[in-house]
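Structure first, then comments.
A single protein chain has been omitted; all remaining protein chains appear in their positions.
Then we have subunit A:
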Amino acid sequence: MRLIIRDDAAAVGEYIGNYICKRINEFAPTPEKPFVLGLPTGSSPIPTYKVLIRLVKEGKLSFKNVVTFNMDEYVGLPRDHPESYHTFMFREFFSHIDIPPTQVNILNGNAQDLITECNSYEARIKKYGGIELFLGGIGEDGHIAFNEPGSSLSSRTRIKTLAYDTILANARFFNNDISAVPRMALTVGVGTVLDSREVVVVVTGQRKALALSKAIEEGVNHLWTLSALQLHKWALIVVDEDATAELHVKTVKYFKSIERVQDEVEAMHEALRAKGIPDNEHNIGSMD
C-alpha cells in the first residue's frame, strides 16, 4: 500500500486527478477495451473531480472510452432528488465531462426488485472485465462505500441498512431532518472494491484521522472496513496533513521518505530513457 501525504485537500485532488489522468491515458482505452472506473460521492472526491474536469476541458483527458460504476445510491430517494447520488454525480462531474451517458452506471435505488438490481450490477462489472481503478472515500467510522462497520470483508453489491451515525451525519443534507434521511442504500461490497485491479482512496480532514489510523496502522478488522485494503495488491491512499493527526510520527515519516526515494528512482530511469539507454520499466521498484 502506498500512502501519499499532501498539504491540503486541494493538493490531494490535484495529485489524484493527475494520477487518474495518467492511468487512463497510459491504458489508451478504445470502444472495445474501455477503461472501467469506479467512482464515489461525498465531499472528499470533489477536488479530484474538479481537476479531472479541468483536464478534460484542457483537452488532456477524455472519458469517451471510459465506463464508470458508482459505489452506492440511497434506496427510495427519487433520482431527481437534490441529495440523490445520481444528482450529485451529474452536478459535480458527469455534466462537465465528455462521457457518453450510456457508459455511466449507478445503482437504481428505486428498482422494483432491489436484489436483482444488485446482482445485475455485479454482472455488468464482470461483463466489462472488472474495474480497472476504483476511486473511493471513507466515512468517519472508516466505511468504504456504504460498507458500515461490521460489514463482511468479502461482501458483494447488496442492500445495506445505514448505521445511525451515518444517518446523523447525512441529516445535514436533508435540512437537518433526521427522519428525511433514507434508512437504506444499495452499495458495492468490500469484496467488489477489492476485486478491482487498483484502489485509490482519498482521505482528507481531521475528522477522518482516527479512521485512517485504524485502517493502516492496525490489523484487518471488519469494524474499520477500509482496513481490508491491506490485503489488496495495488492500493493507494492519498491524504492531507489534517488526516494524519492520529498516525504515529514514524508512520508519516516512513511514507514520506519512501515517496521521496521512489521519486529519485523514477527520475533516474527517466534520465536513462532520455539518453536513449534501453530501460525495462518493470525494473522500477514499487511502493506497494
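Following the convention adopted for this analysis, a contact is a pair of C-beta atoms (placed from the backbone, for glycine too) under 8 Å apart; a residue touches a chain by one contact, two chains touch by 3 or more; residues count from 1.
Just so it is clear, contacts and distances are computed from a predicted model.
Think of the chain that is not pictured: of "RNA-binding S4 domain-containing protein", "Carbohydrate esterase family 9 protein", "Anaphase-promoting complex subunit 11" or "DNA-directed RNA polymerase III subunit RPC3", UniProt labels it "Carbohydrate esterase family 9 protein". Across A:95, A:154 or A:176, the residue that sits in touch with the chain not pictured is A:95. Touch with the chain that is not drawn comes from one residue among A:2, A:79, A:124 or A:197, which is A:79. If you put the missing chain back, the residues of subunit A touching it would be 79-80, 86-87, 90-91, 94-96, 100-102, 104, 106.
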